[in-house]
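Only one protein chain is missing from this complex, and each of the others stays in its spot.
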Amino acid sequence: MKKEIGSFVVGDSTKCTGCKACELACFTVHNRKSNHLGKTVGTVTVPVTPRLFLTKFEQGCMPIQCKHCEDAPCLNACTKGAISRIDHQVIVDAEKCIGCKDCMQACPFGAIALLPYARDGRLVGQAMSSEPKVFASKCDLCEGIEGGPACVRVCPHQALRLVDPEAEREEKNIRAAEALLLTKNWR
Amino acid sequence: MGIPEIEDAGCLLCFGYNGADSHPIVARRIVRGKQKGMKIICADPRVTETARISDIHLQLKGGSNLALVNAMANVIWNEGLADKKFIDEHTKGFDEFLKVIEKYTPEYAEPITHIPAETIRRAARVYATTKPAMILYGMGVCQFTQAVDVVKGLANLALMTGNFGGPSMGIGPVRGQNNVQGACDMGALPNSYPGYQNVTVPEIREKFEKAWGVPLSDQVGCPITHVPHRILHEKEEKKRIHAYYIFGEDPAQSDPDLAEVREALDKCDFVVMQDIYMNKTGLYADVILPATAWGENEGIYTCADRGFQRVRKLIEPEGDMRPDWQIIADISTAMGYPMNYKNTEEIWNEMIDLCPSFTGATYEKIEKYGGVQWPCRDKSMEDKGTPYLHKDGIFATKDHKALFYGTDWHPPVELENDQYPMTLSTVREVGHYSVRTMTGNCRTLRNLEDEPGWVQMNTEDCEKMNLKKGELVKILSKRGYCITRCLPTDRVKPGATYMTYQWWIGACNELTTAKLDPISNTPEYKYCACRVEKIEDQQWAERHVMELYDDIRAQMGIDTGKGAKA
Amino acid sequence: MIVAIDQNICTGCRECAEVCPAYAIVGEQGKPQTIDTDRCVMCGQCVQKCKSYVSVLTHGKDAYERVKKERNIPDSVQEPLFAAHAVCHLNEVKAALADKNRFTIVQCAPAVRVAIAEEFGAELGTLTPGKLSAALHALGFDRVYDTNFPADVTIMEEGTELVKRVTEGGVLPMFTSCCPAWVKFLEDNYPELKDHLSSAKSPQQIGGAIFKTYGAQLEGREGKDIYSVSVMPCTCKEFESERPEMKDSGFRDVDAAITTRDLAWLIKDMGIDWEALDEQEFDQPLGLYTGAGTIFGVTGGVMEAAIRTGYELVTGQPIPDLEVTAVRGTEGFRTSVIKVGDLDLKVGVVTGLKNVVPVLEAVKNGTLDLHFIEVMTCPEGCVSGGGQPKLLMDTDREEAYAARRAATFAHDRELAYRKSHENPAIKKIYEEFLEEPNSHIAHHLLHTTYCNK
Partner (left out) sequence: MNYFVKGNPDLCIGCRTCMIGCVVAHEGKHIFEVDPDSYSFNPKLHMVKTANLSVPVQCKHCENPACMAVCPVGAISQKDHCIVIDTEKCMGCKSCMDACPFGAINMTVQTGKFQADGTEKKVANKCDLCYGFSGGPACVRVCPTEALTLVTEDELGDAMERKRAEAARNAYLETHPQE
């Protein structure tokens, strides 16, 4: 009965130092089970494949990640049906992904990268090629991972924020309404 | 007084009446009054829209109405603000009244009402010294076991300040539903014929017997709120009710203690339901008579200010349904009393000729003037009706004097306790009206709000229970429970909860008590003890609510394929 | 160079500068950083902090293999590599192990056994001395000794020195000297306070000096034949081992100091299955250690071990409460007064090098009334050392340190001997070789004066 939209994480370039703790944490929690990661670096046997991307630009830096669009171009572009909406979030099925790059081109944020795909601590190979299988790596808002988005949790400067868009909108509405009290006699 | 007069009052005492949610059009008059400089005193346990713009908000504890009213009377008298001349010339019983209110000092009322004594004083002074002062009251007065006493108490305030008999003054009930005034005017009361003519008066009975050509009973009928008892527990066989013909009403939704109502409808031998849409009561009916809705009807409605207004047909009804008057005429004919009215005007003309206060309110006049407020006794075009009553202090009693009537306050019947530590009051929300047979079937309004509705709770209470906005909660009283969504708001006081009564799933009348005011027979919808419980598994709850909704719609034969369809 | 920042990989976030106690990391925000080697104390906290990894996306497909080669990291390593890193010396160690003519001795520090298992997927702070010893044996070390043993020697030497300074009026307060980063910091910034340092060497260097002398005797070999390796939770230990003062055995006392992380690489590189290892004892006699030696790994541990022994040296009575909880904790600077017979021993513990500055200022001004101060550079002592397994997520840091600390104390409780002077191997080495604490030979081998830089 409730109308809901997808949450998303946004970075704040005024706080971000570019340390990549978010990227590493993202990789860690997503590979904990599938690639047997422990708590320390030494337990990693596969390339780091983050789902958000620290991005430098003229004025600073910040991580860029998926907005979980409500009419997601990546999802609509995926002919393989590897991208779908699950619990309001746009999720890539890495197993189904064939690395066609359509989603990357459709996404206006550059929030998707093709990265090597690993399972059980090993890169997944493919027939007739020495190159490993790749997958469209993008934020899934740590779906099914305890504690919510790891990037938000590890950021040393609180430069990442999980947005509950509707709740925040309502809060902003209240502030806007309070402003109307001050401007009501504008004439 | 008339609704348009509200905005010209000097002071408005708005008591237990939430215009913005019940009647936006009346609320508009209040807002306009405020713009014109009207002082507003609002007595309401919640911050209603009127309270929000009021000069004094008397945020009383629910169920303490009479203590507040009596205390205001006490202040007015003790501070010499009463209109002694008016009291002497136009009233009786003031001395006895004084004895009753003597002890109701503001300090005495403070712990009962939870309003600081000084605020009560301030309100009484403003009311007594600002002319003209008008009182509007609503269900916050009427839906208590002490309801009629409070109405009289409010009348006492108007009497002792001389606020009767002129424009923009007096005391006005703003009735609960559209045309509820009309229903009463037309005799849909257990004790009267149309025009408030008592069934026990032989001359009146004879007049109607003569006009209708049948013998009529001299017994007062059964109020709706007594029906479950008369079906389930009546010892005297002759008095027991076996058949129940319900139209334009949904007791299985709107009456208190729904479990009992359902049992009564189940046990009743024969139930007829006549309505514009399927409703909860219809699920228990042996016969359903589909009637046309407001846009498909024509006739006369009466507004809360006694104003008769024409209602016209907008569209032709489609399908197997008829206007209420035709259904009644057909049933009557079938039962051996032929009714052959050609149109509503014919019925209207028969009625006004039998009711002296309505006789002058012809279709022609109502058309011409846009509306006529009764009493309107003369058919000549000069008698335009009566905008306000008791002109010049002449009251409709034998000696033309008003009677003071003082009573002591008593608390509501079911108080908070360890098991049920909170209180529940049933209220209205703007956009959904009555039992949702009308607005619940309006898709646009249903888009605005839909099942299972909300329970308004103080934010502190919600924080204590870790309840978030929109979370489904279980709310229980000793009679039953329902599931609804939590709406944290600072507009209500801690410990109190408020629910609107139209929702099928968030049906707050599962919880309400069937205790009645002894005179009006109105239930105490505004006060019962309840408890709110958090539901840990919200996903289950959401599913459960959806299943309940689908289930009810399926029972009613509504397509449940995708969303509710009318 | 021991700790370095790779200019090509660094994003310039300066998170490392936040944790650097020596303000040695210089550079503009957003630009690659460099290390001011004069200031750097090589504690490796920047290495622990750095998250700027060699990325396929940012640095290209071949970058990872290239960097690995540049840093002399074993080929088998697959884990992420970061901008801030400690230089890897495993090639030398591997060569020594492969050389049949060299007699290899290894020692490992107390904090290694509570952390190394993490690199093989175990829970944080899993205690594995038996597997550690087994792995070192499996790597082919001829003798697997333990730094906890020289730690017990340290207590004998340093404890005796303290008693002397207190009773005979030496320079007070006396600072511990086990932590090489701290020693370098003091030398660099407060050279005038050098006399406050205990003259006793750190356990690693005491071990090194003993292995190439007494150790060589035990094997019937000469010091020159011995290749001595230490496994440390510390990046700075390599620096310490390279110091010109550390050649009292007649040779470089410790030939190579590798970190816990390096050891994990080595174990993997040699194809040793950690999971399958059966537990093994450390070799005797120089691998026999007490709980006192073990708690060197946590902040306050040296102090507690010293008190356990010092109390008995001074009073001749066993200490009533073995666990000196008064000096435990994780606050940056904490003090307490310990009753040792008639003496009120006033002690202080500093952990986290930044916290030592006000203490040093107070010593300089003569306003600090303490006898003995333990200083450790890393946040919670050696368990949090720069050479320890690096956490993937800093949100685990608190839990990791707490678990490693708890494991260290648990190990202390399960050991047969918990006071250094009760260690039979300690008694034996003093009988057979060192004569007595602070003896002439002890002074020659186990003490030092740090030369002016």
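Each chain gets a letter, A, B and C, in the order it is written, and its residues are counted from 1.
Please note the rule applied: a contact is a pair of C-beta atoms (placed from the backbone, for glycine too) under 8 Å apart; a residue touches a chain by one contact, two chains touch by 3 or more.
Owing to the predicted nature of the structure, the values given are computational and were not obtained by experimental measurement.
Peer 1: Name every shown chain in contact with the chain that has been left out of the document.
Peer 2: If we consider the entire complex, the absent chain touches A, B.
Peer 1: Which of B:217, B:444 or B:466 sits in contact with the chain that's absent?
Peer 2: B:444
Peer 1: So one chain is hidden, and I want to know which residue out of A:37, A:78 or A:139 touches that hidden chain in the complete assembly.
Peer 2: A:78
Peer 1: Which one touches the absent chain: B:5, B:49 or B:414?
Peer 2: Residue touching the absent chain, from the options given: B:49.
Peer 1: Which chain A residues would touch the chain omitted from the figure, given the whole complex?
Peer 2: 3, 5-6, 8, 10, 67-73, 75-78, 81, 83-85, 108-109, 163, 165-166, 168-178, 180-181, 183-184, 186-187
Peer 1: What is the set of chain B residues that contact the non-displayed chain in the whole complex?
Peer 2: Residues touching the hidden chain, for chain B, are 19-21, 24-25, 27-28, 31-32, 34-35, 47, 49, 52-53, 430-431, 442-448, 489-491, 562-566.
Everything below uses one rule, namely that only the chains that are shown with their structure count from here on.
Peer 1: Give me the ID of the chain with the smallest distance between its Cα centroid and the all-protein Cα centroid.
Peer 2: Smallest centre-to-centre distance to the global C-alpha mean: chain A.
Peer 1: Between chain A and chain B, what's the gap in Å when you average each chain's C-alpha atoms?
Peer 2: Roughly 54 Å separates the two chain centres.
Peer 1: What is the distance in Å between the mean C-alpha positions of chain A and chain C?
Peer 2: 40
Peer 1: Between chain B and chain C, tell me the centre distance in angstrom, where each centre is the average of that chain's C-alpha atoms.
Peer 2: 83
Peer 1: For chain C, what residues touch not just one other chain but two or more?
Peer 2: Expected reply: no residues.
Peer 1: So which bits of chain A are touching at least two other chains?
Peer 2: none
Peer 1: What part of chain C is in contact with chain A in the complex they form?
Peer 2: Residue list for chain C touching chain A: 11-15, 29-30, 51-53, 55-57, 64, 78-80, 118-122, 124, 261, 264-265, 389-396, 400.
Peer 1: For a test of understanding, state which residues of chain A touch chain C in their complex under the given definition.
Peer 2: 17-21, 23-25, 28-29, 36-48, 53-54, 56, 60-61, 113, 115-116, 150, 153-154, 156
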